[in-house]
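For this depiction, one protein chain was excluded, whereas all remaining protein chains were kept in their positions.
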Amino acid sequence: MSDSLNRSSTRTVFKIRYSETDQMGVANHARYFDWFAEGRVAWLEERGERYAKWEQEGWILPVVDAQCKYLQAIRFQETMEMIIHVKKFNPRKVIFSYQILKLGETDCIATATTSHVFLNQGKVRRLKPAYYEVFTRTPKRLYQ
Amino acid sequence: MSDSLNRSSTRTVFKIRYSETDQMGVANHARYFDWFAEGRVAWLEERGERYAKWEQEGWILPVVDAQCKYLQAIRFQETMEMIIHVKKFNPRKVIFSYQILKLGETDCIATATTSHVFLNQGKVRRLKPAYYEVFTRTPKRLYQ
Amino acid sequence: MSDSLNRSSTRTVFKIRYSETDQMGVANHARYFDWFAEGRVAWLEERGERYAKWEQEGWILPVVDAQCKYLQAIRFQETMEMIIHVKKFNPRKVIFSYQILKLGETDCIATATTSHVFLNQGKVRRLKPAYYEVFTRTPKRLYQ
Partner (left out) sequence: MSDSLNRSSTRTVFKIRYSETDQMGVANHARYFDWFAEGRVAWLEERGERYAKWEQEGWILPVVDAQCKYLQAIRFQETMEMIIHVKKFNPRKVIFSYQILKLGETDCIATATTSHVFLNQGKVRRLKPAYYEVFTRTPKRLYQ
């Protein structure tokens, strides 16, 4: 599994919640974006950063573009894994990509990307260097 | 319908969204609390107040207690009406009650109450008199 | 406003709910996809169809691809309008596009597209002709 993991990627494992299903009997497509947000939090965590702290200091990373391809449906109580990867970054912007798989399987269930700007006091700004450096930092694996 | 409306109550009409269903094929029980929140917003609106403005001025009304009885299931795309009523209030606290019905029917689908304190700068305080007076104000009906 | 409305488009008006905000103080980006789903329901409704009925008959329209560009933030209690448009369709697939604006303003707040297949008993199929015909039907405006 970890083949797909490299220095700029992080892996998380999570279960589909009942409240994430809709009457189609599968996880609702909009909920995937909540999981991606948690993936970014985990990506930062593996590099020693808490997104909650970034926000307290005024740095927020709003989504400016999001896209997701849904390849297979996911059901309640299934265990999924997600690979989060930084695709591109510069001092004002970062693009994350995501792959979701059923745990222990190799078929991709969904692929996605989200683009974010670094915002501070309502304006896009060059991210503070101490934070920007996170994009080149070697992760300390929290999830194997 | 409007028998149940009096000076301290407000009525809203809304439709069940697809994203509010779960795989039981009915509206998820937790989503009802989102509707109650919108009911409170409408209740204030009929009395000339915007909750968004209260928050900007530092007055927030967190829920300290919530309860709901679910009498019948509600389905996607059904149109519901809700009667929101102030049950009790004092300068530091307010209790709202809610009844949900299918539009044009008399059977109650759900009944609920939520209790709120008036919080400002992290502390329960006596609500500013100009705002407190809303609880005795006569509503100007926005929804018939 | 209605310049942008044509035979294949529908317009809805909605308010941002408190439960749709997150701690960034604006509507959470994932919630937009819930609004798009309601837009599709309204689009069908203006053409005399209930999506709830399509589902009961076994026709579901899962999202296979979704993308959204977020141009400006949206706040709680703001009133928005959305133009929903069928961009492409064939007997097995339909692509909707969406534009969100603040009511009465001309700046676009968000643009999006979602692609859907016509699924019945777990397989992509040619949509039943009586339903397929909806894509060429003239709408009866429910929202002006």
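Just so it is clear, A, B and C label the chains in written order, and each chain counts residues from 1 on its own.
In this section, a residue touches a chain if its C-beta (ideal position, glycine included) is under 8 Å from a C-beta of that chain, and two chains touch if they have at least 3 such contacts.
Just so it is clear, the structure is predicted and the values come from calculations on it, not from any experiment.
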Absent-chain contact - pick from B:48, B:62 or B:91: B:62
Touching residues on chain B - with respect to the absent chain: 23-24, 26, 29-31, 33-34, 37, 55, 60, 62-71, 73
Positions on chain C where the hidden chain makes contact: 18-19, 21-26, 28, 30, 76
Missing-chain contacts mapped onto chain A: 17-19, 33-34, 37-38, 41, 50-52, 55, 75-77
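Everything that follows uses one rule, which is that only the chains that are shown with their structure count from here on.
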Chain closest to the middle [Cα centroid of all protein chains]: C
Residue-number overlap at the chain A/chain C interface, same or different (half cut): same
Length of the line joining the C-alpha centres of chain A and chain C, rounded to whole Å: 26
Per-residue multi-chain contacts in chain A, two or more chains: 23-24, 26, 30
